[in-house]
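Here the complex is missing one protein chain, while the rest keep their positions.
Order as written gives the chain letters A and B; numbering starts at 1 within each chain.
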Amino acid sequence: MSIEARIADLGITLPAPAAPVAAYVPAVEVNGLLHISGQLPFREDGTIVTGRLGQDVDLAQGAEAARRCGIMLIAQIRAALGGDLSRVERIVKLGAFIASTDDFTDQPKVANGASELMQAVFGEAGRHARSAVGVPVLPLGAAVEIDAIVAIRPL
Amino acid sequence: MSIEARIADLGITLPAPAAPVAAYVPAVEVNGLLHISGQLPFREDGTIVTGRLGQDVDLAQGAEAARRCGIMLIAQIRAALGGDLSRVERIVKLGAFIASTDDFTDQPKVANGASELMQAVFGEAGRHARSAVGVPVLPLGAAVEIDAIVAIRPL
Partner (left out) sequence: MSIEARIADLGITLPAPAAPVAAYVPAVEVNGLLHISGQLPFREDGTIVTGRLGQDVDLAQGAEAARRCGIMLIAQIRAALGGDLSRVERIVKLGAFIASTDDFTDQPKVANGASELMQAVFGEAGRHARSAVGVPVLPLGAAVEIDAIVAIRPL
């Protein structure tokens, strides 16, 4: 099954990749490594999942927000690869920042929303290293922000 | 125009690169990638821009602090390259940490102080991926800390 087929099978329609909210670019490729800028949890209607874990975002909503970041990461990867996701050799690393109250300590379960998506979409190639940390606040009030490093095959 | 000329044109004098405040080194190069340690917003007089966005540092001051981190990043890159900034192939990624109150959500506008500098100095090669997140506090009370990954040309 192709990666595009797996994405469809998961009921996911990749969105138009979000434009950076500031003076940078969504992705830079160099020497076979693609660095993807931190992605926010956009909904289909263009709004963002905002709030803080431990306060106004529960665990399921947080994991869903992380999954939305993951979908946007995949959309950015596809755009950077000219539409050809089969060039993904490995999801190398996810960096997950979780907006958290001082006593919320389940950041890994939240970040799993993105990690499980990567494995569902890319299979073995989706198994990545990761860090997940709590932060007090994120751009635009987002609940989650995730960046990524991806290894890609030469053309 | 050379990169050095562009830096002069911007009215910037690169400072002596800051010594690490602890047991690490400012930059490590391996396989054409240069990893630069997190840089703090040093002023010309050696003091640091301290404080927190949303409290005692406003947006303009925050962006200026980010720009100072960017100047120090460039000073570290130049030192790591033995003075030859023309070897910069691409600014690949900036990681921006912004000291923020819980309700300050304009981290991207702050980080732009560094991002716009990179593009002004390096042109197309300065267009980078980025993450920007809020944190409660940074070393020495700094308002901003930024690290970087830079692709360099072989000698």
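Heads up, the rule we're going with is that a contact is a pair of C-beta atoms (placed from the backbone, for glycine too) under 8 Å apart; a residue touches a chain by one contact, two chains touch by 3 or more.
Remember, predicted model here, so these are calculated numbers, not experimental data.
**Q** If I consider the whole complex, including the chain that's not displayed, which of A:A27, A:L94, A:V121 or A:A142 touches that chain?
**A** Only one listed residue reaches the unshown chain, and that is A:L94.
**Q** Just to verify: which one of B:E4, B:D84 or B:D147 makes contact with the chain not shown?
**A** Hidden-chain contact among the options goes to B:D147.
**Q** So that we can see where the missing chain sits, which residues of chain B does it touch?
**A** The missing chain touches chain B at positions 20-28, 30-31, 35-38, 95, 97, 135-141, 145, 147.
**Q** So that we can see where the missing chain sits, which residues of chain A does it touch?
**A** 31-33, 89-90, 92-94, 100-109, 111-112, 115-116, 119, 127-136, 149, 151
By our rule, only the chains that are shown with their structure count from here on.
**Q** Mind checking the rotation angle between the two copies, chain A and chain B? C-alpha superposition, nearest 5 degrees is fine.
**A** About 120 degrees, rounded to the nearest 5.
**Q** Indicate the whole-number Å distance between the mean C-alpha point of chain A and the mean C-alpha point of chain B.
**A** Once rounded, the distance between the two centres reads 25 Å.
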